[in-house]
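So, chain A:
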Amino acid sequence: SSSKGPQSDDVADADGSQSVPVIGFVQTGAESDWRKAHSESVRDAAKASGYDLRFADGQGKQENQIKALSSFVAQGVDGIILSPLVETGWDNVLEKAKKRDIPVLILDRQVDVKDDSLYVTYIGADTYNEGRLAAEWLIEETGGTAKVVELQGTPGASPTINRFKGFRDVIADHSGIEIIATQSGDFRRSKGKEVMEAMLKKHGDDIDVVYAHNDDMAIGAIQAIEDAGKKPGDDIILVSIDGVRGAFEAMVEGKLNCTVECNPLQGPMAFEAMDKILAGDTADIPKKQMIKDEVYDRDTAKDVIDSRKY
Partner candidate 1 sequence: MTESRLLDARNLEKSFPGVRALAGASFNVRRGEVHALMGENGAGKSTLIKVLTGVHQRDRGEVVFDGHPIHPRAPVEAEALGISTVYQEVNLIPHLSVAENISIGRQPLRFGLVDWKAVRQSASRALDRMGLALDVNRELASYSVAMQQMIAIARAIDLDAKLLILDEPTSSLDEKEVDELFEVMDRLRSSGLGIVFVTHFLDQVYKITDRITVLRNGQHAGEFVTANLPRIELVGQMLGKAPSEVQSMEEATKAAHQNVTSKPDDEAATILKAKNYSRRGAIEPFDLNVRRGEVVGLAGLLGSGRTEIARLLFGLDSASSGTLSVDGSEVSRWSPRKAIDCGLAFCPEDRKVDGVIADLSVRENIVLTMQASRSVIRTLPRKKQLALAEHYIKALRIKTPSPETAVGNLSGGNQQKVLLARWLVMSPKLIILDEPTRGIDVGAKAEIERLVASLRDDGMAIVFISSELEEVVRVCERVMVLRDHRVIGELKGDHVSENRIMRLIAHSEIQANELDK
Partner candidate 2 sequence: MNLIPRKLIPLMTTALVLVVLFAVASLKYEGFLSMYVIADLFSENAFLGIIALGMTLVIISGGIDLSVGSVIGFTSIFVATLISEHGINPWLVWLLALAIGTGLGAIMGIMIQSYRLPAFLVTLGGMFFARGMAFFVKPEAVQIDHAVYDWLGDIALPIGGGAELGIAPLIFLTMFVVVMLTSHYSRFGRNLYAIGGDEDSAVLMGLPVARTKILVYTFNGFLSALAGITMTLYMDSGNPINATSLELDAIAVVVIGGTLLTGGVGYVSGTMLGFLIYATIYQITYFASFRSSLATIAIGVLLLGFIILQKSLVRK
């Protein structure tokens, strides 16, 4: 294991009576392949580091996440990892955790709280940068002129907001890139397909590029484009974010042009930080740790596809 943290037997050796630290993990739900890989990564890393992980799933609802988080506080767990669905609305429940001195680590998506001390650290992909990377790749590919259709993620989710902003901040300097339509596909494959169908009907041959906030929606859009009798990847350029296996398969088949990887294997990093937090040396933990994102396109996809597990 790559983890430098205490192995489970280490804890037992140090003090036989001391029980394994309990970590509560609040996940958003199980809405996509990416999320599945993310949950697995956290579970595996917890096991490897010898923690007792209590897993709660918000089923796509913030209320449920807050409920679970609050329950972990009530349970008096040793630490909490939170992958929030949306950025806002966490102040009160995080205050509860703080009152009971339970450290909270924010994973994957950011939270927007008034008081920074409510959580110890944020580890996650730089979703804003992902939006930028997608835009930069696009400008290079198209030479700076294209009509773009955007498939947004779940409204209000931080990746949606950031991928929206990051993309726009880059194309602001390139007047040739025009976003002709944007609509939410909820990060879902079926919704992506449905929205894309309507867009194809409305804008028809005007569409040069589809920018999808995640791979699942892009895969849905590919099906819609094929149904419309066009060749995805050639007639319409598709760029998306996440880098799940399905996206690599699509790229190998030539149907998807580019995916900006957003690495879901965040578990090890999270528990590395958690080790330190529980050991009490929080001083050298940065407030924000970003996971590096890679850009893959049709050419590079073949080389890495076999190493993709998720």
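Convention: a residue touches a chain if its C-beta (ideal position, glycine included) is under 8 Å from a C-beta of that chain, and two chains touch if they have at least 3 such contacts; residues count from 1.
As a selection rule, all candidates are chains of the complex that A comes from, given by their letters.
Computed from a prediction, not measured in an experiment: that's the story for all the values here.
Chemist: For chain A in this complex, identify the touching candidate from 1 or 2.
Modeler: Candidate touching chain A in this assembly: 2.
Chemist: Would you mind writing out the residues of chain A in touch with candidate 2 in their complex?
Modeler: 24, 53-57, 59, 61-64, 66-68, 70-76, 86-92, 100, 112, 114, 155-156, 160-161, 184
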